[in-house]
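The complex appears here without one of its protein chains, the remainder shown in place.
Moving on, here comes subunit A:
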Amino acid sequence: MTQTARNARSVQVLGIDAGGTMTDTFFVDADGDFVVGKAQTTPANEAQGLLESSREGLEHWGLTLEDALRNIQTGVYSGTAMLNRVVQRKGLRVGLIVNAGMEDFHRMGRAIQAYLGFAYEDRIHINTHYYDDPLVPRDLTRGVAERIDMMGTVVIPLNEDTARTAARELIAEDVEGIVISLLHSYKNPTHERRVRDIVEDEVKASGKPIPVFASTDYYPVRKETHRTNTTVLEAYAAEPSRQTLHGISGAFKDHGSKFDFRVMATHGGTISWKAKELARTIVSGPIGGVIGAKYLGEKLGYRNIACSDIGGTSFDVALITQGELTIRNDPDMARLVLSLPLVAMDSVGAGAGSFVRLDPYTKAIKLGPDSAGYRVGVCWAESGIDTVSISDCHVVLGYLNPDNFLGGQVKLDRQRAWDAIKVQVADPLGMSVEDAAAGVIELLDAELRDYMRSMISGKGYSPGSFTCFSYGGAGPVHTYGYTEGLGFEDVIVPAWAAGFSAFGCAAADFEYRYDKSLDINIDTDAHEADKASQAEVLQAAWDELTERVLEEFERNGYAADKVELQPGFRMQYRGQLNDLEIESPIASAGGADDWDRLVSAFNDTYGRVYAASARSPELGYSVTGAIMRGTVPIPKPKIPEEPLHDATPPREARTGTRQFYRKGRWVEAQLYRMETLLPGNQIVGPAIIESDATTFVVPDGFETWLDEHRLFHLKEL
């Protein structure tokens, strides 16, 4: 990242990652140079923190906000605002219409929601389980008399009077949105759509501006708890978020911007803030990094990537295989089961701020799941924290510079950390403070490494065919630790690791994705004609979804011929309850041959994900869903390309030495200033490469090399 100001610089792309505590901005200019800005998040008025972060970043380039915004063509937002709204139950007053007799099901939730996100110990500890308040209270829920069965057959016709009464009562309650979700509406939507129309009529007659959301129009997929939760989120949280995004867009326009913000969505593409389905922007920050890695991979030729991100509280891992993201279809978030396509990302509650404790009864060392968060640990005297955190171990062992934490904004006290580790960990285990602290780090590294390994081998791959990308504020501190011995093809730390999620947002495709449940069942040895007719059913679903994708793009001014379409499907052996998402090897389906190609793509994937012995073709196949993704080309950040220099780092990059403890001994680690290193430089550990926002640790036994794209490659010697 060059710091030289150029007056003629034309800023093209802005990526935003508005986290819970910090807002990162990432600007890219026409030459592909970029800069990262940081500021505190301002929850009351998010635009304020965004503008502040932008100013801070642009200052490095000597640009004013107005100068920069004028030329920007693309702005992508990702943040946790909607998630927080849901977690804190600060959404709108929503009414819910469900089947008569089942008015309790939304508040009952699924019992799994009483322990979602819990650690093993709490999952089995019944007295810790609890339900959150439902998004829609029971007294704003109404039932309509009707039933449709799992095959889509009408069992009990819709009693329209009950729908009309439900609508009137909810309207009288002054709800701010009405959600309709009837059983098996994904299979046969006629009743649900009729109820929707009746409710819309009643709303119109009332003169109140109440939006109406039918689950079949948004998430027509099986499992009513997932589908209903997700549709409720549209009414409950998405609309307020739309207002927030509108406000942010406006604030930037006030400073001269001409672009419309797009938002990072759970499926890994960006969508307009005007998009119909905004609930899928509920979580977007962590996805940014994965998209960034995918983009770098596409540009630089990495096909299989293990993305790893360590922040203060968690370690997130995602896989990109053959250039494709893995999508999970019924994820959970904020302790709710949902039916959104979500970039599959596994998280473990262990990060740099995780607390370290000994089990009083078994003396087992426990890391997390809670953490000190922004309060760092005991080493920060003002934090009020008295439980040892991972960061305390870092400070004691010389990983971190106590005087330059967050660029010196926070001064850390090594002695405080040392004393706490002695009393809480070292003495009870009968170890020295250094060995105890190093043991904790080793244990964390091993946990993360095992986790990474199981993520990869659990999907049927081996690390040898993957490149590991390591980013996030604390990622590069542990990169060596959690990759050691796994045998990755390459391990890469981008020089802009701390702003990598924002970078990823800037690099994301403008992409809409729609899903539809299907129920195509077919025997392994079915007749050609049957296969062909089932292929046609799938094609009809693809056509329907294509229409919806094109409609969204049209809303943003893109003609159909600009949209690139990629169909997909979900398949399982007949009778199973879990399917796999497969990217279609064919663009359209018609004949029996096409069907066979779909089946063989599925069988290949199944054998890899589970075990060859788990394949069950004798049961026949079910296609459970159709998927359509559409993208349009948009400007993206250029990857830096700088000339290579000598292997030896320039003298000014060397900033001193620090005592560093690992594997039972103190060594003298050479310190470097990250920004001053030049492409081509090679550094052999023990070394610590520091910048304000991140620290990259290269212990003895490792070396790193900075390439022409400002990517560090870490290698075991």
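By our rule, contacts are C-beta pairs under 8 Å (C-beta built on N, C-alpha and C of every residue); 3 or more make two chains touch, one makes a residue touch a chain; residues count from 1.
Please note the rule applied: contacts and distances are computed from a predicted model.
For the chain that does not appear here, its UniProt entry gives the protein name "Acetone carboxylase alpha subunit", which is one of "Formate dehydrogenase iron-sulfur subunit", "Sugar ABC transporter ATP-binding protein", "Acetone carboxylase alpha subunit" or "Copper chaperone NosL".
The chain omitted from view is touched by exactly one of A:Val87, A:Met102 or A:Leu678, namely A:Met102. Across A:Gly62, A:Gly323, A:Gly485 or A:Pro585, the single residue that touches the chain missing here is A:Gly485.
By the touch definition given at the top, subunit A reaches the unshown chain through residues 99-105, 108, 110-112, 114-115, 120-131, 138-139, 143, 145, 147, 149-151, 155-157, 159, 183-184, 222-226, 359-366, 429-431, 439, 442-443, 446-447, 450-451, 453-454, 457-458, 485, 573-578, 610-611, 613-614, 616, 619.
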